[in-house]
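All protein chains but one are shown at their positions in the complex.
Naming follows writing order (A and B), and every chain is counted from residue 1.
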Amino acid sequence: MTLLRHLVAAVVAGAVIWAASVQLNAFRDFQMAEIAVYVVAIAGLSMLIGLSGQISLGHGAFMAVGAYTAALLMLHLNWPLWAVFPASAVVTAAAGAVVGLAAARLHGPYLAGATLMLAVALPSLAVQFPGVFGGDQGLSVTVTTPAALGATFPPTRWLAWVCSLAALITLVILANLARSKVGRDWRAIRDDPVAAALAGLNVARLRVLAFIVSAACAGLAGAMLAITTSLVSPGSFTLSLSIALLAGAVLGGLGTLIGALWGALVIVLVPTYVTDVATSHGFSGGVAANIPIAAYGVVLIVVMLLFPHGIQGGLRRLARLLLSTPPARLGSPGQRQPAGELTEDPNAPYRRPPVSEHQEEGTS
Amino acid sequence: MTEFLQFTLGGISFGMVYAAIALSLVLIWRGTRILNYSQGAMAVLTSYIALTVINHTGSYWEGFVVALAAGLVLGALIERTVIRPVENRPPLNAVVVTIGLLVLIEGIAGIIYGGQYRSFPTAFSITGLHAGSVPLGISRNDVFVAGAVLVVALALAALFRFTATGLRLRAAAFNPYASRLLGVRVGRVLTLGWALAGLIGALAGLLVSPNTFLYPSSMDSIFVLGFTAAVIGGLDSPVGAIVGGLILGVVLNYVGGYLGSNLVSIFGLIALMAVLLIRPSGLFSVTRERRV
Partner (left out) sequence: MPDQAALVVEHIESGYGGVMALRDVSIRANPGTITAVLGANGAGKTTLLATISGFVRPRQGRVALDGTDLTRRAPEQIVRAGVAHVPEGQAVITELTVEENLRVGGLWRHGPQGRAAALADAYQRFPILATARHRSAGTLSGGERQILVIARALMASPKVLLLDEPSLGLAPRIVAQVMSLIQRLRDESGLTVVLVEQNARSALAIADVGVVLNVGRVVVTEDAAALAADEALRKHYLGF
C-alpha cells in the first residue's frame, strides 16, 4: 500500500534526522531547520510546475502570507505551534485559491508575469499597514522550547525537530497526492489540457486545486521560516526568494519530491559556502555576496538547456544506465524532442503554432 | 487642478519608459513567442556600461550611444546562445531560462559594479518647466524622455513597414515556416529582433535610471510595470505597447500622487489582473481569423 510505504520511509528518514540532530552542533541544527523550510516550499512549487504544468514566480509571497499569519497568531493569540502551522497553511491555501482562481485561465508567460507581479507587490502591503504588520521592521517571533525537554536543551535542536517533522508530514501527504487520482489528473492537464478536458476533467478546478496545495506548502514553510529566524519582515520575502525557490525546484528536478531535498540543500548550503570561498580568495564582501546570485542564474540556464530534469532526473538516468532497466517516461515538462534527422519538422510533437492560429493568447 | 496637470504630464513621461520596455517585450514576443524576463536586467547592465563611459569621458552622449550599441549586441548575443535552443520547446523552458538570465545579469552587475545606489546623469536639465506662471511638473528632460521613445518607436515602425528587413521580421514573426520556405533566414531575423529589443530596453534604462538610481535590481519594478503595459496594450501590438505604457504611467502617477507611492505596485497588480481577466488579449489585439 502506497501510504504505508510512504509512512515507513518517513519514519526511517525521521530516525536518521533525529540521530543526526543530536550529533550536530547548534548552527548545523539551525541549517537543518532551514533546509526543512525550503524542502516544504520547494516541494509545493515543484508539484505545481512539474505535475500541473503551471508556473509561479510568486511563491515567496505565499511564504510571506504564512509567515505573517504565524507571527500574528503567536503574538496576539498565543497559539501553540501545533495549531499555528496548520492555521498558516490553511490561510495561505485560501490565498492560493484566490490567486489560482484568477490564474486558472492564464498560461505560460502570462501566468508567470502575473505571479511575478504578485511577488513584487505583496510585500508593500506590509508597509502599507504598519500597525498590523509592523512595517519595514516587521514582527518578531519567539518560540520557547517545551519545558519537558529540560532547561539545557538546545533551542536550535528543537527547531530542527519541529521543522523536520513538519517537512516529513508534508512530503508524505504530497507523495500520496502525487500517486492518487488527483496527481494523475494533474499530469493529464499538464500534458494536454485539451485532451484532458475532452476526457471529462475539470481543468480549471484541477488547476486551482494545484495552486491551493502548493500555496499551503509555501504557507507552512513561511510559518516554519518565522520560527527559525524569529523575525518576519518584508525584507525576507523579496523577489529573490521566489527566484531561489524556482531555482531549487528546477535544479532538484521538477515534479519530484526528492528533488525538493536536493534543491533545498543547494539553496541553503551552497550560497554561504560560495561566499566563504570567495571572501577567502580576497573578493570583497559585496562581490562575494553576488556570486551565489549569479550562480543561481547560471544554474537555471544550464539546467534548463542541458539537464531539463535536474539532479533527480540525472540520478534516475544514471540508475537506469547502471541497472539497464528500460527507460521510464519521466514526463516532466521541458523534455526535449527526439533528436536525430530533424532540421525542422512541421508535424513534430511540439510545434509553436503560427500566430494566426491563436485567438486569445493568454487564456484557455 | 495644477496638481492634476502635473500628475498627468509626469505620468506621460514615466509612461513612455514603461512603453519602451513594453515595446521591447512586444518585439521579442512577436518574433519568438517568448517573454523576455531579463529585459530589465539587460537595461541595467547597459546603463552601468553607459555610466562607466560617461565617468570616463565626461560626455553623456557618448555613454548614451555606447549603451544603445551595447543593447544591440547584448540582445543578439543572448538570442544566439541561450534562447535559440529553447525557441521550439515548451514555454516553461523559456520562462526559466530568461529568469535565469535576469538573475545572472543582475548578479554580474553586482559583482562588477557593486550594490550601492548610484546616481545617473540626465540628458537635459531637470528644472521644472512653466507655462507662464503655472508649474507644469515636468522638466526639459522629461520632454526628452517622451520624445526619445516616440522617435525610436516611429523609426521602428518605419523599419517594419517600408524596408525589406522589416518585411522579413514581420513574415518570420507571423509565419516562420512559410518564411523559411521562401528562403528567409529566420534564425538571423530572430537575432535581429532580439538585438532591436535590446536597444530599446537600453534606451529605457538610460531614461529611467536618473529617477530610480542605478543598482542591480533597479529595473525590477519597472520591468514588471512594462510587462503590465504590454499586456494592457496587447502583447502582439507595438501601438498597444505605447498606449498601454501611457495609460499605465498616467494612472499610476495619479495613484502615487493622490494615494501614496507605496500603493503603486499593488495598483499595478490590480491593473494587470483586471486586464488579464477581462480582456486578456489586450486593448489593441487584432482578433485573428482562424486558419482554414
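Following the convention adopted for this analysis, contacts are C-beta pairs under 8 Å (C-beta built on N, C-alpha and C of every residue); 3 or more make two chains touch, one makes a residue touch a chain.
Small disclaimer: the values here were computed from a predicted structure and weren't measured.
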Selected residue (touches chain absent from view) among B:Val149, B:Val184, B:Ala229 or B:Leu248: B:Val184
Full-complex contact with the absent chain, from B:Leu129, B:Ala171 or B:Leu283: B:Ala171
Touch list for chain B against the chain that is not drawn: 164, 167-168, 170-171, 174-175, 177-185, 288-289, 291-292
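Heads up, the rule we're going with is that only the chains that are shown with their structure count from here on.
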Sites on chain A touched by chain B in the complex: 49, 53, 55, 57, 102, 105-110, 112-114, 116-118, 120-121, 124-125, 127-128, 239, 243, 246-247, 250, 286-287, 289-301, 304-305, 308, 333-334, 336-337, 344, 346, 350-352, 354-363
Residue ranges of chain B touching chain A (in the complex, touch as defined): 29-30, 33-35, 37, 82, 85-97, 99-108, 110-111, 114-115, 173-178, 180, 216-217, 220-221, 224, 227-228, 231, 235-236, 260, 262-263, 265-266, 268-269, 272-273, 276-277, 280-281, 285, 287-291
